[in-house]
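Everything below concerns the one structure shown next.
Heads up, one of the protein chains got dropped from this complex, but the rest are sitting where they should.
Moving on, here comes chain A:
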Amino acid sequence: MTAAAAPARTPRRRRVPWSLRAAPYLFLLPNMVIFGLFTIWPALSGFNISLYSSRNGRTFEWAGTGNFERIFSDADFYQALFNTIVFVLAFVGLGVCIAVVLAVLLNAQGFGKSFFRSVFFLPVLLSPVVVGIVWRWLLERNGGLVNEALRAIGIPAVPWLVDPTLAMISVIAVSLWTNVGFYTMILLAGLQSIDPNLYEAASLDGASHLQQFRSITLPLLAPTTMVVLILSTIHGFQAFDVIYNLTGGGPVGATTLLVQYVYDNAFGPQMQYGMAAAGSVVLFLIVMSFTLLNWWLGRRAEAV
C-alpha cells in the first residue's frame, strides 16, 4: 500500500504526471506478484516438472516423455481416468436435470419459496470435510441411518461404501447433494429474468403449462443451462474434497478420480512428482478446454 502511495507525492504537472502514469501499474503490482508466483509460474513449471522424474521430491532427473509413457501404461491412471469420466457424466447429467427441475419447481412455488430456496442452498456452504464425514457415517453398512431406514421397510443392509459400483454411486449422489443447490440458484436467476408477459400471452392463446414449459421456459433458459452445464463439468473434473473424505478413493481405487491420482502420487509415500505432474498436465488440458469453451459461449451469448 505504501508503495502505491509513494509516487503520488511527486508534484502535479501540466502533462500527464508521472504519478498518474505509474499509478495503474503500482495498483496492479501486488495482485500480479501473487498471480505470477502462485499461478502462472507454477502452471509453466508444472509442464517442466512433468518432464523430470523424482523419487524423493527433491532431486530431479530428466525423463523426457517418460512420465507420460509411464502414466499411459499405468493401470491406476486409466482407472482414475475412467472413474473421472463416469463421475463427470453422471454428475453433470443428473446435476443439470435435477437443478432445472428444482429451479422450475422453486420458481413456481409461492408458499414457503424463500424457505425452500435457503434449504436447497445450505449444503453448498458446508465444508466438504463435514459433508464427507457425515455421509460416511450415514452410509455405514451396519447401523448407518440409510441402512436402518431401509431395514425398517424390510430391505437388507446395502454395502454402500464397500462395493465398488455402489461406492461410485454413493460418491455421485453425495456430490450432487452438496452441489445441486448451487446450480439451482443460477438457473433460478435465469428463470426470473424471463418476461412473465410471455406466459400470460401464451395462456391467453390457450397454451397448456406443458406447452409453455417446452416453448418458453426451455428455450429461454438454454443459455443459463449451458453455463451450468459447463460449470458443473469443470467442477466435476476438479472433484476431490468430498470424495477424499467420503471414501478416500476406495474401495480399491473404485472412486479415485484424477485429482486424487495426482495427490496420491505426489504426496503419498512414493512422492512421484514427475508422474503426478504428468497426470496434472492431462487434467489441465481437459479443464482448460472446457473453461475456454465456457468463455467462448459466454462471449457469443453477449454478442447475440
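Descriptive notes on the structure:
Just so it is clear, a residue touches a chain if its C-beta (ideal position, glycine included) is under 8 Å from a C-beta of that chain, and two chains touch if they have at least 3 such contacts; residues count from 1.
In this section, contacts and distances are computed from a predicted model.
Comparing "Carbohydrate ABC transporter permease", "NADH-quinone oxidoreductase subunit H", "Acyl-CoA dehydrogenase family protein" or "Putative membrane-anchored protein" against the UniProt entry of the hidden chain yields the protein name "Carbohydrate ABC transporter permease".
The hidden chain makes contact, of the residues A:Cys97, A:Leu126, A:Ile155 or A:Val252, with A:Leu126.
Contact between chain A and the unshown chain involves residues 1, 4-5, 7-9, 12, 19-21, 23-25, 27-28, 30-32, 34-35, 37-43, 45-46, 49, 102, 105-130, 132-138, 142-143, 145, 148, 151-152, 177, 181-182, 185-186, 188-189, 192, 194, 196, 199, 209, 212, 217, 227, 231, 234-235, 238, 240-241, 244-245, 248, 259, 262-263, 266-267, 273, 276-277, 280-281, 283-284, 287-288, 291-292, 295.
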